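There's a structure below that I have some questions on.
Only one protein chain is missing from this complex, and each of the others stays in its spot.
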Amino acid sequence: MTEQPADASPATQRLSEAIHRTLGRSLHVRHLDAGSCNGCDWEIAALLNPYHDVQRFGIDIVASPRHADLLLVTGIMTRNLEAAARLTYEAMPEPRLVVAVGACAISGGVFAGTYAGRDGIGSVLPVDVWVPGCPPRPEALIEALLVAVGRLQGRQ
Amino acid sequence: MAETAVNPSAIPGTPVRSSPDGLAGLLRDRARPRPTVATGELAFDVDSTELPSIASGLGAAGWRFVMLVGLDDRRAGAGFAVEVAFERPASPIVRLRAPLAADTPSYPSIARVLPAALWDERELKDLFGIVPEGHPDPRRLVLHDAYPRGFHPLRHDAPATIPDGPTDRHYVPFAAHGEGVFEVPVGPIHAGVIEPGHFRFSVVGEVVLYLDARLFFTHRGIEKLVEGRSIARALPILERSCGVCTVAHATAFSHAIERIAGADPPARAIQLRAVLAELERLYNHVGDLGNICAGIGFNVGSSQLGWLKERLLRINESLTGHRYLTGVVVPGGLVGDVPAAALGAVPGRLAEVERDLRAAVHLINRTEAVLDRFRSTGVLTRTMALDLGTVGVAARASGVEIDLRRDQPTGAYTRLEVPRVESVAGDVAARFHVRAQEALASFELLKQLLGELDAGPVSAPLPPLPAGASALGWAEGPRGASWIWVRIGPDEQVERLHLRSASFANWPSVAAAAPGNLVPDFPLINKSFELCYACTDR
Partner (left out) sequence: MDLLDRWLRPLRTGVVTSTYPKAPPVLEPGVRGLPELDPERCTRESACVSACPTGAIVLSAESWSLDAGRCVFCGACARACPTDAIALGSAVTIAAVRPAGLLHVTPLPARADR
């Protein structure tokens, strides 16, 4: 596993095969907006459109953290949402992964230093994959999800 | 810093009798004119005790509430202040400023006569500690349980780190009570890919009696963050208040700055800004039509429209490098010109999307199962829309004629004929219909704009911005009228910025449209308004 997976490379393709070979079930993703501008969230929603069709990888977006393997988090972790974010993560059964989506979730983005929240989700949730972008495109999210599955495979 | 007279053509003490009809009579003896930097604005100082009656009079004379801005002028030796703005088609913007005490600032609430200001006054109380006396809803709006009481972040002496202190123990919803009435709490985390918000339904069986909506979970403190920053540093923050209204908000902000500077961008920039605004309207409307279908599980519709939206986002990327048009509009014009090859390809690409959009809408309009869910669901009456100050698509779908592109045209819209698209039913079907027709109208506007683009530069440096100057800027975004109020401090920094987006204006309308409907219809009703939580929360 390279430290910095690049774009559609043989490494990513191997991971794609890894989902089907070793997981034996679909990857269920729960979305959590922890105080974003909503740009990242719309790119996550675009994963379900016919062009990106994330379901072709056996990945689906589910309605409850209790059904989820992976938490896709956007936003800076606002003070108003932090309690709900913690409850969401705690409701996930193990094994579970967290992906920080976008500059806000990674570092607070342009909102770093605000009174209204933290500089990203990292001090509240344990992050496994970081996805840069403002917002990251759906392809970047697909790469991140496939990479995250590689991690899941590693832990088992 | 107190307002200073800087525009030599704004004569201090302009007689009120030269103001538009009605205004003179209303304000006689009660308002003292103040000079403004920007043209097209009339500013007055009034006594805070007069605010409710003046607001009521203006409302009766056809003026629409625009916004309410809190100000902390204590460093300039004054106290606090509250400024209330009104607009009316083809009239100047009216700004009323009421100075308030420096120690326990308060004034008589205007929300009882102007329900449109209900949330603005609650926000004022949270962020400044200015009390609107007699306001019917004493609960906090913006700062939730985790913020201590007495912390007012927009005061200039608010502590940099939030102090420990007594907080609210729990949120108290407004709920209906009675035999068989249940409370159904939904959110803030929702089942789909959507922003956070808490909805407390009071229901009997499945019928909603009352909906109490609680937002501000994505409150990021934007108005405080931009204070003391240069224009160039403030803009990326302001622009990201909402990821899908970036052109509307960047344009409204740039408009306000350009009005302070007294300079317009070059012609090509003005025209391209309108192109970007219509592209923003288009991808939002097309996506929202798809989301309405998703609200009832009509996957054929949401898939088709989702694919169309993807194609529009790619067109956006071809012109600006960004799918959501972020980081393009700046005061003075645009950051750069659009690539010629991409521009040449746009009309053809748009024509294909338009053809497919017509087919998708035609399909939906002939599917009875879908129309049955849409019709008479989530009705917002015209009276409710007028009282609550609803704007945009939701207002037009309830028979209210309001569109800033026609009412307060700026930039290229001064020369474009924007078609009127209205409905009177006020239900989900009406909001669907208005969105579809407006999307088709946007294609026409884009054809006109793209066919007549001037050559030349896309930006020009602005004259210096005088310290103490303030002005409003506005734009008709995809959801409706977004307004910005900005005041400049020393060294051309932003001293105070207030954004009142169309979504902020319309959230109370969503709550008003819910009663009488079934709980399972609420996702559909919500998606038919498709408001941004982020725009509202800032």
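The letters A and B name the chains in turn, as written, and every chain counts its residues from 1.
In this text, contacts are C-beta pairs under 8 Å (C-beta built on N, C-alpha and C of every residue); 3 or more make two chains touch, one makes a residue touch a chain.
As the structure is a prediction and not an experimental result, all values here were calculated from the model.
Among B:228, B:321, B:489 or B:515, the one in contact with the hidden chain is B:321. On the side of chain B, the interface with the absent chain consists of residues 232-233, 236-237, 240, 307, 314, 317-318, 320-322, 326-327, 335-336, 339, 341-342, 359, 363, 366, using the contact rule stated above. On the side of chain A, touch with the chain left out of the figure occurs at residues 1, 3-8, 12-13, 16, 50-53, 56, 103, 106-107, 109-110, 112, 120, 128-134, 136-137, 139-140, 142-144, 146-147, 151.
The rule is short, and it goes like this: only the chains that are shown with their structure count from here on.
By the touch criterion given at the top, residues 31-33, 35-46, 48-52, 61, 63-64, 75-76, 78-84, 88, 109-111, 113-117, 134-135, 137 of chain A touch chain B in their complex.
Against chain A, in their complex, chain B makes its touches with residues 143-147, 153, 158, 160-162, 188-189, 191-196, 216-222, 224-225, 236-237, 240-244, 287, 303, 306-307, 309-310, 313, 323-324, 326, 532-534.
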